[in-house]
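Just below is one structure, and these are the notes that go with it.
Just one protein chain is left out here, and the rest sit where they should.
Chain nomenclature is as follows: A and B, assigned in order of appearance, with residue numbering initiated at 1 for each chain independently.
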């Protein structure tokens, strides 16, 4: 059995936005008891990560790390048609994930205790981001 | 239902090679209407990425970024049996993807407007690269 549902997330500009609950709600609506949950983001300047969700300083450090790893407005970039955060956003996306898959057990995403699923917006301005959640598996 | 097909891509040395059309053709031949399309590359010195496919300067910048992030011939590398691009190719592969999964809707890979699937050859010389595309899901 295959169940698919779109999610639309309005970001407030660069940063990580937890979507664990939204993904979990799709799993519940799917009626799938045992299987897999696939999350896909339809963009190349925002991405997905599974990250520690307890202490917000982890994601603050991740953000400042990414800013050093792929600096905005690096003079070596040729592609800057949408501004200094254009190419850095593509690099940050390529180094993280466009899709991820999580086991489903007992009608729930079987994440670790400290794992959350996050949309990582890499552009500095707010964007409307489209995600597709696909749940496959069986009923009890 | 499960449909699997191999793809062989002859690269011309380091660079990104778009395989979106080849992957899409496998989805069409699979007859799967709704489901998931999994792409796997059977190598550790070439990888897969989903990237902006409109402006080629994005991939040119990605290439020069990767060359800075994991330089060829870094004196710290112990592993250089196949030349200065041997270890850098492994690092570039580990930082990108060996496998990716895309939703299938209406017999098509449901990619975003600007998303393309690329094989990223990390070795400087041409290679013959083996990919397996697996499509799972249902008929209408």
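Rule of thumb we're sticking to: a contact is a pair of C-beta atoms (placed from the backbone, for glycine too) under 8 Å apart; a residue touches a chain by one contact, two chains touch by 3 or more.
These numbers were taken from a predicted model, which means no experiment stands behind them.
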| item | value |
| --- | --- |
| Touching residues on subunit A - with respect to the absent chain | 34-36, 49-52, 55, 57-58, 60-62, 64-65, 68-69, 95-96, 100-103, 105, 110-115, 136-138 |
| Touching residues on subunit B - with respect to the absent chain | 2, 4, 38, 40-45, 69-70, 76-79, 81, 87, 90-91, 93-95, 98-99, 101, 130, 132, 134, 136 |
